[in-house]
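Not every chain is included here, but those present sit where they belong.
The chains carry the letters A, B and C, assigned in the order they are written, with residues numbered from 1 in each.
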Amino acid sequence: MPMKKVLVILGSDSDFPMMEPCFKLLKKFSIPFEAHVCSAHRSPRKAADLAVNARENGFGVIIAAAGLAAHLPGVLASFTTLPVIGVPCKNGALSGVDALYSIVQMPSGVPVAAVAIDGSANAAILTAQIMALSDEVLSERLILYKQELEMSVDLRNERLIEKLSTIGE
Amino acid sequence: MPMKKVLVILGSDSDFPMMEPCFKLLKKFSIPFEAHVCSAHRSPRKAADLAVNARENGFGVIIAAAGLAAHLPGVLASFTTLPVIGVPCKNGALSGVDALYSIVQMPSGVPVAAVAIDGSANAAILTAQIMALSDEVLSERLILYKQELEMSVDLRNERLIEKLSTIGE
Amino acid sequence: MPMKKVLVILGSDSDFPMMEPCFKLLKKFSIPFEAHVCSAHRSPRKAADLAVNARENGFGVIIAAAGLAAHLPGVLASFTTLPVIGVPCKNGALSGVDALYSIVQMPSGVPVAAVAIDGSANAAILTAQIMALSDEVLSERLILYKQELEMSVDLRNERLIEKLSTIGE
């Protein structure tokens, strides 16, 4: 059985820089993905179609990034039983608090898994954690990644020691 | 040409008490309306259908009330060019701030007209104001209503004077 | 019967750049409008006069943009039964949350239709939606505009695909 794919949906291509860490981590974990620009409000039929057909088209997880009144993750979740991960974008006057509330405060029955504002990297890792439940290789990659994270702390520690030496008596 | 109707959509029948002032004012202004329970997340196809067909079915304005991640008004607006008025409900831990942000912070191109949290009366009056643009009778009713509002202040003033007399020297 | 005009009121000419999308869309939809600088606090008589006479002067909708303790839309609404659309400006220390609350939390009886913070484009589109209720030509223009919005998503999708190709393996 081939590995399930990830469907990544952005409200606009202008969200690409914020989502780049997500794409890079999906590649790092060798998780196949497809990405689309699709707006809950400008192209609602495309949004519905993508979500309705996601399972049949071989997708296992949906990641959706949106700002302001960020309806995209919730709209997708209303049309599928696949897990949907929402990434609130730090856009506009409210710096993403509006997007966070619009994504996380879903009513009972239709969940969206919210990650941090602009937290696209964690959307990819959460996806990997979900897909690893039935994929031992991916599971091993995640354990290695966690070790890398831990080791990166040592590196930062060394840099701190250097910086501390610059403080005069 | 018959008067256009108003389509009122509630996320749940439990929102009825909050919406009752809206229904009463629509009756007071003799504006015909239809009301439905419809959830953006639990019945997304019904939501899309209601909005897509609203114009043909003789509706002129849509009022939608929703709480939490209140996507309903925005989802309806994505499927119609009729004006959509959103009423944020004071539900849950955030007392309607989540619903307000989800309703008012719509992206460019797809507006929702937001009224106050639990402000269902104003949704009805705004609807009357919109429909009165091409309806002289309704326009007169609104002018009378505004006079009633002004006179209600006199009544309240009298009650204040009574209350003030209870303060001892 | 000639088309009704839109009365656009800005608290200051410094709000012009934020309101430019509104003016451009009104022009695109061929909706006649007049614009004034008028402050609820510095020129309250002019504000009252503009609102009191708006209907007789051929206006159908009022758009008002204001920041901080944004009283302008509410003050105008207190003097007219025309629909008033309020645009909260992202000014000052609170980034427009103050303006949003001052505009949207109107008391029962005197509605203002709030759009997003700095959401002047949507004020124009909402105006067009309102005026289209009795104007078939405008109604067609809005349907075309909605199709343009949908097509713009395809363009953005192509740009996303280009950007994705830049991510190394």
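The working rule: a contact is a pair of C-beta atoms (placed from the backbone, for glycine too) under 8 Å apart; a residue touches a chain by one contact, two chains touch by 3 or more.
All values derive from a computational prediction rather than experimental measurement.
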Oligomeric state of the whole complex, in copies, if 3 are shown: 8
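Just so it is clear, only the chains that are shown with their structure count from here on.
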Looking only at residue numbers at the subunit B/subunit C interface, is the share used by both copies over half or under half? Answer same or different. same
Dist(centroid_CA(subunit A), centroid_CA(subunit B)) in Å evaluates to 35
What is the distance, in whole Å, between the centres of subunit A and subunit C, each centre taken as the mean of its C-alpha atoms? 34
Whole-Å gap between the CA centroids of subunit B and subunit C: 19
Each of the following residues of subunit B touches two or more other chains, namely 104-107, 109-110
Would you mind writing out the residues of subunit C in touch with subunit A in their complex? 90, 95-97, 116-118, 149-150, 152-153, 156-157, 159-161, 163-164, 167, 169
Tell me, which parts of subunit C touch subunit B in their complex? 4, 21, 60-61, 81-83, 85, 100, 104-117, 119, 121-123, 125-126, 129-134, 139, 142-143, 145-146, 149
Residue ranges of subunit A in contact with subunit B within the complex: 11, 39-42, 44, 48, 67-69, 71, 74-75, 77-79, 92, 94, 97-98, 101-107, 109-110
